[in-house]
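All protein chains but one are shown at their positions in the complex.
For subunit A:
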Amino acid sequence: MGDNFFFFFFFLVEHQYTSDCSGCFTDNFLCISRAMEDLEDNTTVFSTLRSFNNFISQRMEGVSGQAVPASSQSSLQIQYQQRVQLEEQAGQIHSKSQLLQVEREKMQMELSHKRARIELEKAANTNARNYEREADRNQELLTRIKQYQERETEAENKLKEQMEMNKSYKKSMETMSKKLQEKESKLAEANETITILKGKISELQWNIMNQEMQMTSQDSQKQELMEQLDVQHKKWQEATQQIQTLQASQSLLAEYEQKIKDLEQKFSQQEHDAVIVKNMKTELARFPKMERELRQLREENAYFREMKENNGLLKEEVEGLQRKLERYEKVQAQLVTAELENEKLLGKLKSWEKLDQSTGLNIRTPDDLSRQIVALQQRELVLKEQNSTITNSARILEKARQQLQEEILQIQSQLLDEKKKREQHEALVRRLQKRVLLLTKERDGMRAILESYDSELTPAEHSPQLNRRMREAEEMVQKLHAHNAELEVQMSQVLEEVGNQKQRAEMLEVEMKVLKSRESTAEQSTFITKEEVDALRLKIEELEAERSKLEEQNRSLEMKLEKLTMQGDYDPSKTKVLHFSMNPASLAKQQRKEEQQQLQEECERLRELVRVLEAGGSIHGNLEGVGSFQSPQEVAELKKQVESAELKNQRLKEIFQTKIQEFRKVCYTLTGYQIDITTENQYRLTSIYAEHQGDCLLFKASSSSGGKMQLLENEFSRTIRELIELHLLHQDSIPAFLSALTLELFSRQTIA
């Protein structure tokens, strides 16, 4: 589009070139611009205007070679310049022709131009006014716009507020809706629960109905069962009655069975008895026979006893004879053996006697023999000594031989080593010789090659072939060397192995020889070892006997140990026995000791008490001293009791005394006699009317109870002899006598 603009402008330039009025250009440009309003916006138009002005200024300056405003396309510019130049040339030609036309038109144009100017000014004014109006309108509109914008902003704020409110309300609404939903859900749940509960209620009611039905059925069943129970009860009673009758009958049955058994037993006994009776009958029938037999048997018995005695005697004789027989047989056997021995001894004697002839020595008597034996023994001793010395020397020689053999072995091994080394050296020598040969051969080959090289140096054509051959030959030689070296190495290894094997074989041969020699020596010394073997066997037997004895001892000791461990024995060096200090046995012992001590102390106290009581001392003091084991309470009580008893005693004594005195006084006054007890059975009576104070009568109780009394003779009784004779001797009444006496004394008193 830009290019089009340029081309368009340039065409315009061609047409308007004649006019130099910039204002005309500008007017035309304005017209153009108006015409091109529908084209792109004013800015581009103004920019193109600037560029066009620039171009025009440039065109005004010159034509040739001007700097075109900056345009990117170089080729086009070049073409354009060419064209421009062409056109300029053409234009110059045309311009001149057109100058004239233009001057003509110029005048017309000036007129029209003025008119147009006026119109344009008018239009401009109107346009300015319009423009002002429009500017005012614009401003109004702008103010309005501002107002509206302000309102809009307000409205937007309000909207925002409203929106916020709306949001908050929505939120609250949402919360409310949620709550509503929850409540609705709860309601729904409640409704569900209500329905469930209603269902449960219905089920329960149904269950209740069912259970009531069941109840009624069960009641009916119960009634039936009760009736059945009654029936069963009645049956049971009947059954019990039957059972009782059955039991009675069973008891009867049992009794009858017992009776039957008894009867059966009796029957069997009777059968036995019958059988026995039959046997007895048969036996009785046999009785006379038996008697006869008895007699015979007794006779035979007597006969047999006699025979037995005879037999006994005979047996003794027989035994004696047998013993004698045995003895005689033994004696015979001994005789026979003695004869055999005798013969042997005779033979020996003869042989001994012949010895003289056989040995050629002067042996006639055993003394000579003994002397010979002694001599032989001495010789034997000597020989044994020699033997021992010889055996020692033999051993020494054997040791030396063994040492020598070992040395021989060593030397042989050394020999073998030497041989091996020599062989190795020989092998080395051979290898070296072979190498030498090979080296010489190589050298010869190399020399030949060199000679060939020298002879054939000139042809250059063959040089590469020769070089190649040389190289090949060298390589072959190297390979051969390497192969050779490997072969030599293998050879050496093999030779070494062979040498080792040979050495081993020779060593083994040497050992074999040594063993063979040893075997031969061992065979010689077998009979020496036989003695040792026998001795060893004897030792073994002795040791085995000892071992068996020791085993028996061991067993017995183990038994004892077992028994002791059972009894509780232990090894004092390794174990010790512990027990609790406060163990029950010691506690019981302690208790026992304490009880014993207590009992002893009590015993002693009681003995002292008894002694004291027997002695009759005051109980209180002794109780206090001795009865310390009694509790003080008991002591106080006993003291109180004792005091009370003593008080009672004293009171009783006083009362008795007063009563006795009263009674005696009464008796004295009523009877007239005072009765005193002088000694054990003697009573002294003094009358109330006695003339003298010493006048008294003495009575003695003959019996212990005092039933019969006898009067004793004293001076006063002599004065009243008549009364005594009358009342006591004749009347035999003491009361009459006493009363007569009182009467007489009273009469004497009153009279006198």
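Just so we're on the same page, a contact is a pair of C-beta atoms (placed from the backbone, for glycine too) under 8 Å apart; a residue touches a chain by one contact, two chains touch by 3 or more; residues count from 1.
Keep this in mind: contacts and distances are computed from a predicted model.
Visitor: Out of "Mitotic arrest deficient 2 like 1", "GATOR1 complex protein NPRL2 isoform X2", "GPI transamidase subunit PIG-U" or "F-box/kelch-repeat protein At1g23390", flag the one the UniProt entry gives for the chain missing from this complex.
Guide: Missing chain, UniProt protein name: "Mitotic arrest deficient 2 like 1".
Visitor: Touching the hidden chain in the complete assembly: which of A:74, A:357 or A:575 does that?
Guide: Per the contact definition at the top, the residue touching the missing chain is A:575.
Visitor: Residues on subunit A that touch the omitted chain in the whole complex?
Guide: 563, 565-570, 573-589, 592
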